[in-house]
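And now, chain A:
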Amino acid sequence: MMRFYPGCTLSSSAKPYSRSLAWVWKRLEIEMAELPGWTCCGATAAHALNRDLAYALPARNLAIAQELGDDLIVACSACYSRLKIAQKALENPQTRERVAGVLGRALDGRVQIKNILEVLSAHAPRIQKEKTKALEGLKVACYYGCLATRIPRVEGFDDRENPTMMERLVSAAGATALDWPAKTSCCGASFSVIREEIALKMCSQILEMARRCGADVITTSCPFCQYNLDWAQWALSQQDGQKPKIPVLFITQLVGLALGGSEKELMLGANLTPSPFPKREGRRCSPPRVGEG
Partner candidate 1 sequence: MTNDEPKIVAFCCHYCAFAAADLAGVLRLKYPPNVHIIRLPCTGKLDALYLLKAFEAGADGVIVAGCLEGSCHFISGNLRAKKRVLVVKSLLPRLGIEPERLEFFNLSSAQGDRFAQIAREMTERIKSLSPMRGEESESKSGVDAL
Partner candidate 2 sequence: MKTLAGDRQFLKEIETHSGEPVRRCFQCDRCATGCPMAPYMQHTPNELFRLIQLGDRRAVLASNAFWFCVSCYTCSVRCPNDIDIAHVMDTLRELSLREGFTPALPQARDFHELFLDCVRRSGRVSELELMARYNLKLRKPFSRFALGWELLRKGRLELWPKRTGELRKIFKALTPNPSPVVTYGRGVPQGRGEGQKEQYKEQR
(Lines give C-alpha, C1' and ligand atoms only; values in the text may rest on other atoms or scores of the structure.)
Protein backbone atom coordinates (compact mmCIF):
# COMPACT_ATOMS: atom_id res chain seq x y z
CA MET A 1 0.00 0.00 0.00
CA MET A 2 1.05 3.57 -0.49
CA ARG A 3 1.64 5.62 2.58
CA PHE A 4 1.57 9.34 2.26
CA TYR A 5 4.13 11.37 4.11
CA PRO A 6 2.73 14.91 4.17
CA GLY A 7 5.55 16.64 5.97
CA CYS A 8 5.06 19.74 8.03
CA THR A 9 4.36 22.18 5.22
CA LEU A 10 1.55 20.23 3.67
CA SER A 11 -0.24 20.31 6.93
CA SER A 12 0.11 24.04 7.32
CA SER A 13 1.14 26.64 4.77
CA ALA A 14 0.74 24.30 1.83
CA LYS A 15 -2.81 23.43 2.59
CA PRO A 16 -3.89 24.18 -0.96
CA TYR A 17 -1.49 21.44 -1.95
CA SER A 18 -2.79 18.83 0.44
CA ARG A 19 -6.38 19.72 -0.36
CA SER A 20 -5.96 19.59 -4.10
CA LEU A 21 -3.87 16.48 -3.77
CA ALA A 22 -6.58 14.76 -1.80
CA TRP A 23 -9.13 15.86 -4.35
CA VAL A 24 -7.11 14.48 -7.26
CA TRP A 25 -6.54 11.21 -5.47
CA LYS A 26 -10.13 10.78 -4.88
CA ARG A 27 -10.98 11.66 -8.42
CA LEU A 28 -8.44 9.19 -9.76
CA GLU A 29 -9.36 6.61 -7.14
CA ILE A 30 -5.82 6.33 -5.88
CA GLU A 31 -5.65 4.60 -2.55
CA MET A 32 -3.42 6.32 -0.13
CA ALA A 33 -3.28 6.68 3.62
CA GLU A 34 -1.27 8.99 5.78
CA LEU A 35 1.76 7.49 7.45
CA PRO A 36 0.68 6.95 11.03
CA GLY A 37 2.65 8.84 13.62
CA TRP A 38 4.90 10.61 11.13
CA THR A 39 7.21 13.29 12.38
CA CYS A 40 9.21 16.09 10.84
CA CYS A 41 12.09 15.03 8.60
CA GLY A 42 14.18 17.90 9.88
CA ALA A 43 14.26 19.43 6.45
CA THR A 44 16.44 22.46 5.87
CA ALA A 45 17.61 22.72 9.46
CA ALA A 46 18.82 19.42 10.79
CA HIS A 47 21.44 18.78 8.13
CA ALA A 48 22.67 22.31 8.54
CA LEU A 49 23.65 21.76 12.14
CA ASN A 50 23.75 18.13 13.03
CA ARG A 51 24.69 15.30 10.76
CA ASP A 52 23.17 12.42 12.66
CA LEU A 53 19.99 14.26 13.47
CA ALA A 54 19.62 14.81 9.74
CA TYR A 55 19.67 11.04 9.29
CA ALA A 56 17.72 10.06 12.38
CA LEU A 57 14.67 12.27 11.79
CA PRO A 58 13.89 10.85 8.36
CA ALA A 59 14.94 7.40 9.48
CA ARG A 60 12.22 7.34 12.08
CA ASN A 61 9.62 7.79 9.37
CA LEU A 62 11.30 5.24 7.17
CA ALA A 63 11.22 2.80 10.01
CA ILE A 64 7.48 3.24 10.42
CA ALA A 65 6.92 2.61 6.72
CA GLN A 66 9.26 -0.33 6.85
CA GLU A 67 7.37 -1.89 9.71
CA LEU A 68 4.16 -1.47 7.78
CA GLY A 69 5.83 -2.86 4.67
CA ASP A 70 4.58 0.06 2.64
CA ASP A 71 5.87 2.43 0.01
CA LEU A 72 6.30 6.00 1.08
CA ILE A 73 4.81 8.70 -1.12
CA VAL A 74 6.22 12.17 -0.64
CA ALA A 75 4.92 15.40 -2.07
CA CYS A 76 7.33 17.95 -0.66
CA SER A 77 10.64 18.09 -2.51
CA ALA A 78 12.55 18.94 0.63
CA CYS A 79 11.11 15.98 2.51
CA TYR A 80 11.67 13.76 -0.48
CA SER A 81 15.26 14.86 -0.70
CA ARG A 82 15.94 14.42 3.02
CA LEU A 83 14.33 10.98 3.10
CA LYS A 84 16.28 9.85 0.06
CA ILE A 85 19.54 11.27 1.31
CA ALA A 86 19.09 9.65 4.68
CA GLN A 87 18.24 6.33 3.11
CA LYS A 88 21.38 6.54 0.98
CA ALA A 89 23.51 7.49 3.96
CA LEU A 90 22.08 4.61 5.95
CA GLU A 91 23.53 2.21 3.41
CA ASN A 92 26.75 2.75 5.28
CA PRO A 93 26.77 0.12 8.04
CA GLN A 94 28.35 2.38 10.62
CA THR A 95 25.89 5.17 10.07
CA ARG A 96 23.04 2.71 10.07
CA GLU A 97 24.14 1.21 13.32
CA ARG A 98 24.51 4.56 14.99
CA VAL A 99 21.14 5.80 13.87
CA ALA A 100 19.33 2.56 14.56
CA GLY A 101 20.73 2.65 18.06
CA VAL A 102 19.27 6.07 18.66
CA LEU A 103 15.91 5.13 17.17
CA GLY A 104 15.76 1.78 18.83
CA ARG A 105 14.54 0.41 15.52
CA ALA A 106 16.19 -1.77 12.92
CA LEU A 107 16.47 -0.35 9.41
CA ASP A 108 16.73 -2.44 6.29
CA GLY A 109 16.71 0.34 3.69
CA ARG A 110 14.09 -1.35 1.56
CA VAL A 111 11.33 1.21 1.76
CA GLN A 112 10.46 2.59 -1.65
CA ILE A 113 10.38 6.36 -1.43
CA LYS A 114 8.37 7.76 -4.28
CA ASN A 115 7.79 11.28 -5.39
CA ILE A 116 4.23 12.36 -5.91
CA LEU A 117 5.04 13.05 -9.53
CA GLU A 118 5.84 9.41 -10.14
CA VAL A 119 2.50 8.39 -8.78
CA LEU A 120 0.61 11.04 -10.68
CA SER A 121 2.30 10.52 -13.99
CA ALA A 122 1.39 6.87 -13.92
CA HIS A 123 -2.15 8.21 -14.26
CA ALA A 124 -1.38 10.60 -17.09
CA PRO A 125 -3.34 8.54 -19.65
CA ARG A 126 -6.42 8.66 -17.44
CA ILE A 127 -6.04 12.37 -16.91
CA GLN A 128 -5.79 12.79 -20.64
CA LYS A 129 -8.90 10.73 -21.21
CA GLU A 130 -11.04 12.11 -18.44
CA LYS A 131 -10.18 15.77 -18.48
CA THR A 132 -13.26 17.94 -18.67
CA LYS A 133 -11.95 21.43 -18.53
CA ALA A 134 -10.32 22.98 -21.52
CA LEU A 135 -6.88 24.25 -20.69
CA GLU A 136 -5.95 24.54 -24.36
CA GLY A 137 -3.56 27.31 -25.07
CA LEU A 138 -2.60 27.74 -21.47
CA LYS A 139 1.17 27.92 -21.50
CA VAL A 140 2.62 26.33 -18.44
CA ALA A 141 6.15 26.55 -17.12
CA CYS A 142 6.83 23.51 -14.98
CA TYR A 143 9.06 24.38 -12.08
CA TYR A 144 10.82 21.55 -10.27
CA GLY A 145 13.17 23.58 -8.16
CA CYS A 146 16.51 22.27 -7.08
CA LEU A 147 15.75 19.55 -4.58
CA ALA A 148 13.38 17.21 -6.34
CA THR A 149 15.87 15.82 -8.80
CA ARG A 150 19.25 16.67 -7.32
CA ILE A 151 19.99 13.95 -4.88
CA PRO A 152 23.63 13.03 -4.94
CA ARG A 153 24.36 9.45 -5.93
CA VAL A 154 20.70 8.56 -5.98
CA GLU A 155 18.96 7.62 -9.17
CA GLY A 156 16.06 10.04 -9.07
CA PHE A 157 12.59 9.61 -10.48
CA ASP A 158 13.38 11.78 -13.46
CA ASP A 159 16.25 13.29 -15.39
CA ARG A 160 18.38 15.37 -13.07
CA GLU A 161 18.92 18.34 -15.30
CA ASN A 162 15.94 18.18 -17.54
CA PRO A 163 13.05 16.46 -15.78
CA THR A 164 9.87 16.12 -17.82
CA MET A 165 7.31 14.33 -15.69
CA MET A 166 5.37 17.46 -14.87
CA GLU A 167 5.40 18.41 -18.52
CA ARG A 168 3.80 15.09 -19.32
CA LEU A 169 1.11 15.76 -16.75
CA VAL A 170 0.53 19.24 -18.05
CA SER A 171 0.17 17.92 -21.58
CA ALA A 172 -2.17 15.22 -20.37
CA ALA A 173 -4.19 17.95 -18.73
CA GLY A 174 -4.51 19.60 -22.13
CA ALA A 175 -2.30 22.60 -21.54
CA THR A 176 0.93 23.45 -23.31
CA ALA A 177 4.13 22.70 -21.44
CA LEU A 178 6.94 25.12 -22.18
CA ASP A 179 10.56 24.14 -22.25
CA TRP A 180 12.30 26.82 -20.27
CA PRO A 181 15.78 27.00 -18.85
CA ALA A 182 14.96 27.75 -15.21
CA LYS A 183 12.99 24.65 -14.37
CA THR A 184 15.54 23.32 -11.92
CA SER A 185 17.03 26.60 -10.74
CA CYS A 186 17.17 27.17 -7.02
CA CYS A 187 14.60 29.63 -5.67
CA GLY A 188 16.54 30.22 -2.46
CA ALA A 189 13.65 29.07 -0.28
CA SER A 190 15.84 28.52 2.72
CA PHE A 191 16.86 32.17 2.59
CA SER A 192 13.37 33.59 2.36
CA VAL A 193 13.36 34.10 6.07
CA ILE A 194 17.04 34.56 6.78
CA ARG A 195 18.01 36.91 4.00
CA GLU A 196 14.84 37.92 2.27
CA GLU A 197 16.48 40.13 -0.33
CA ILE A 198 18.61 37.28 -1.65
CA ALA A 199 15.69 34.92 -1.93
CA LEU A 200 13.65 37.64 -3.60
CA LYS A 201 16.35 38.16 -6.16
CA MET A 202 16.58 34.49 -6.95
CA CYS A 203 12.83 34.17 -7.25
CA SER A 204 12.48 37.19 -9.42
CA GLN A 205 15.03 35.74 -11.83
CA ILE A 206 12.97 32.60 -12.14
CA LEU A 207 9.73 34.53 -12.52
CA GLU A 208 11.33 36.76 -15.08
CA MET A 209 12.50 33.79 -17.09
CA ALA A 210 9.02 32.28 -17.02
CA ARG A 211 7.61 35.57 -18.19
CA ARG A 212 10.15 35.86 -21.01
CA CYS A 213 9.37 32.37 -22.15
CA GLY A 214 5.72 33.32 -22.39
CA ALA A 215 4.34 31.36 -19.47
CA ASP A 216 0.74 31.99 -18.43
CA VAL A 217 1.13 29.84 -15.37
CA ILE A 218 3.89 28.29 -13.33
CA THR A 219 3.24 24.95 -11.81
CA THR A 220 5.25 23.10 -9.23
CA SER A 221 5.13 20.07 -7.01
CA CYS A 222 7.07 21.49 -4.11
CA PRO A 223 5.38 23.47 -1.33
CA PHE A 224 8.55 25.46 -0.68
CA CYS A 225 8.84 26.43 -4.30
CA GLN A 226 5.20 27.36 -4.55
CA TYR A 227 5.28 29.32 -1.37
CA ASN A 228 8.50 31.05 -2.23
CA LEU A 229 7.56 32.09 -5.76
CA ASP A 230 4.09 33.01 -4.63
CA TRP A 231 5.45 35.03 -1.78
CA ALA A 232 8.10 36.67 -3.94
CA GLN A 233 5.53 37.90 -6.41
CA TRP A 234 3.40 39.09 -3.62
CA ALA A 235 6.32 40.85 -1.97
CA LEU A 236 7.50 42.33 -5.23
CA SER A 237 4.06 43.58 -6.01
CA GLN A 238 4.04 45.29 -2.62
CA GLN A 239 7.04 47.24 -3.86
CA ASP A 240 5.87 47.68 -7.41
CA GLY A 241 2.27 46.92 -8.13
CA GLN A 242 2.76 47.15 -11.85
CA LYS A 243 4.39 43.82 -12.47
CA PRO A 244 2.16 41.34 -14.17
CA LYS A 245 1.63 38.30 -12.06
CA ILE A 246 1.99 34.74 -13.12
CA PRO A 247 -0.17 32.43 -11.12
CA VAL A 248 1.87 29.77 -9.31
CA LEU A 249 -0.16 26.60 -9.06
CA PHE A 250 0.49 23.30 -7.47
CA ILE A 251 0.56 20.61 -10.09
CA THR A 252 -2.38 18.99 -8.32
CA GLN A 253 -4.35 22.20 -8.64
CA LEU A 254 -3.71 22.26 -12.36
CA VAL A 255 -4.52 18.60 -12.86
CA GLY A 256 -7.52 19.00 -10.59
CA LEU A 257 -8.80 21.86 -12.70
CA ALA A 258 -8.50 19.75 -15.81
CA LEU A 259 -10.38 16.96 -14.15
CA GLY A 260 -13.22 19.31 -13.33
CA GLY A 261 -12.42 20.36 -9.79
CA SER A 262 -13.72 23.72 -8.71
CA GLU A 263 -11.44 26.52 -7.62
CA LYS A 264 -12.82 26.16 -4.19
CA GLU A 265 -12.26 22.45 -3.96
CA LEU A 266 -8.72 22.95 -5.10
CA MET A 267 -8.18 25.97 -2.88
CA LEU A 268 -7.05 28.14 -5.74
CA GLY A 269 -8.12 31.14 -3.78
CA ALA A 270 -5.51 30.39 -1.16
CA ASN A 271 -2.70 31.12 -3.54
CA LEU A 272 -1.33 34.58 -3.17
CA THR A 273 -1.30 35.10 -6.89
CA PRO A 274 -4.61 35.06 -8.62
CA SER A 275 -6.29 32.27 -10.51
CA PRO A 276 -5.45 31.79 -14.15
CA PHE A 277 -9.15 31.66 -14.97
CA PRO A 278 -10.45 34.99 -13.80
CA LYS A 279 -13.43 35.34 -16.02
CA ARG A 280 -15.06 32.05 -15.56
CA GLU A 281 -14.72 32.20 -11.85
CA GLY A 282 -15.79 35.76 -11.78
CA ARG A 283 -12.82 37.05 -9.89
CA ARG A 284 -10.85 40.10 -10.64
CA CYS A 285 -7.23 39.87 -11.43
CA SER A 286 -4.71 40.37 -14.16
CA PRO A 287 -5.26 38.58 -17.45
CA PRO A 288 -3.46 35.28 -17.95
CA ARG A 289 -1.52 36.31 -21.01
CA VAL A 290 1.51 37.96 -19.67
CA GLY A 291 4.12 36.69 -22.06
CA GLU A 292 4.03 39.77 -24.24
CA GLY A 293 4.68 42.17 -21.43
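Rule of thumb we're sticking to: a residue touches a chain if its C-beta (ideal position, glycine included) is under 8 Å from a C-beta of that chain, and two chains touch if they have at least 3 such contacts; residues count from 1.
Criterion applied: all candidates are chains of the complex that A comes from, given by their letters.
Please read all numbers here as calculations on a predicted model, not as lab measurements.
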item	value
Touching candidate - 1 or 2 - for chain A as found in this complex	2
Of chain A, residues touching candidate 2 in the complex	8-9, 11-16, 37, 39-40, 42, 44-54, 56-57, 60, 81, 89, 92, 101-103, 146-147, 150-153, 160, 185-186, 188-191, 193-195, 198, 202, 231, 234-235, 238, 267, 269-272
